[in-house]
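Written below as structure tokens is the structure these notes are about.
Missing here is one protein chain; the remaining ones are kept as they sit in the complex.
Moving on to subunit A:
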Amino acid sequence: MAIDGLVILDSTGRPIVQSGFRSTSPAYPLLHIEALNDALSKAPRPADADPVLYVPNTGIDGPSACCHVKRGELRFLGLMSGDTDPLYVFAFLETFISILRDYFGQLSAETLKENFDVVYQLLEETLDAGGHPSTTSINALKDIVLPPSLLSKVLSVAGVSGLASPGTNSHPFASPIPWRKVGVRYNSNEIFFDVAEELKAVVNKNGGIIVSSVWGKVHTNCRLSGTPDLLLSFSNAQPLTDCSFHPCVRLQRWSRDKNLSFVPPDGRFILMEYKYTPGGVHHVAVPFALKASVDCEVNGGSFDVALTSRLTTKVLENMNVELYLGEGATSASCVVSNNTSWNFDPRTRILHWNIKAVSPSSSFSLKGTFSSTAEQPRPSHAFRARFEIPQHSFSSLKVDQLKITGEMYKPYKGVRGRSTGDVEWRW
């Protein structure tokens, strides 16, 4: 019962990286890849293929399953046999993907191929051959697997040896705190908190909110020397519910007085995730209003959409409104307000309407028609609107103070809020 291995496929479904499988026949991963590609081609939309595919007859004792996720152009497969928890596999895949991001930035088949030696080393360290994930903390990993850096590349091209060989820490895992390495030194000590909140809402055609919830994450970038012990307090932490924390957070302290006490890992990490549940009012308001009418006729239809900001001071940025025009939709033609643009993607049959900035209380409109090969076109019954509000948080979570103990210096602190929204507006 364990993860048998990991496969990364490129956009055409061909494997670029494979790991594990030493104890199984070479056909084992191939059968899974085949099963996956088969399932993807059979699903009405590739996204509808079951995320856990059962793969019988792989030649090992007992059948196995394949868990897969798609990130960017790449698809990550976690193969498992026996009665393993699929969540365990998904959690590992997510962790591995975030490690890759941390090492290489944006992920693409090219980057992985160029740095395959690092990728393989990472796989060796993160997934033990017995199928148990081992070291997945970025801090510990960077001690053992050196990230590709410009310097090491230049050196290797220049043929200078010795210098490029990793000056690895000779006492890995000597740190008493598993997530933080010892002997961290910075010239300027700084720590940044990014409070990112996402509003997810479903609104009915009268503008009434059916569901709305705000999920927040506190992204942290910690560049502090030594072993600092931090105490972060908020001035209004009460409406934060359903919290989950980075293991560094002392849970007892939080349940006692809603203060976060922790020794941070070095570098970037997510300190906490929460759900914002405002007291009193039932829902978080959606910061804009959409008035839409869609009429379907034979082989086509027309639509008329008006969008108005409900904010009074802040600007909604990168507003993207989309409407799926239904099976058989072939083209659309629209008239839109100034400073907005539209396009229709005939492959996905989605009409996009982009507004760079929706200033306070401003309105925009989109009018148009579409044609379809379907006699009775059935466009989706909802618009999907996504937007960003920089320097804003729905919960207006405020950091009261950050106390540091255990170290003498005074760090530079920064707190930022940013919000995004993903709203389904029915018509």
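Methods note: contacts are C-beta pairs under 8 Å (C-beta built on N, C-alpha and C of every residue); 3 or more make two chains touch, one makes a residue touch a chain; residues count from 1.
In this text, contacts and distances are computed from a predicted model.
Asker: From the list "ATP synthase subunit gamma", "AP complex subunit beta", "VPS35 endosomal protein-sorting factor-like" or "Phospholipid-transporting ATPase", give the UniProt name belonging to the chain omitted from this structure.
Answerer: Protein name of the absent chain (UniProt record): "AP complex subunit beta".
Asker: Looking at the whole complex, which of A:V182, A:I270 or A:A306 touches the chain that is not displayed?
Answerer: A:I270
Asker: Of the residues A:G13, A:P86 or A:P239, which one touches the chain left out of the display?
Answerer: Here the residue in touch with the unshown chain is A:P86.
Asker: With the missing chain put back, one of A:I144, A:L231, A:V336 or A:A357 would touch it. Which one?
Answerer: Within the whole complex, the residue contacting the unshown chain is A:I144.
Asker: Based on the whole complex, identify which of A:S244, A:S293, A:N343 or A:S363 touches the chain you can't see.
Answerer: Per the contact definition at the top, the residue touching the missing chain is A:S244.
Asker: With the missing chain put back, which residues of subunit A would touch it? List them for me.
Answerer: Where subunit A meets the chain not shown: residues 1-2, 17-18, 22-23, 44-45, 47-48, 50-52, 54, 61-63, 65, 67-69, 80, 82-88, 90-92, 94, 113-114, 116-117, 120-121, 124, 128-130, 132-134, 136-137, 144, 146, 156, 159-162, 165-166, 168, 170-174, 178, 202, 204, 210-211, 213, 215, 241-247, 251, 270, 273, 275, 324, 326-327, 378-382, 384, 424, 426.
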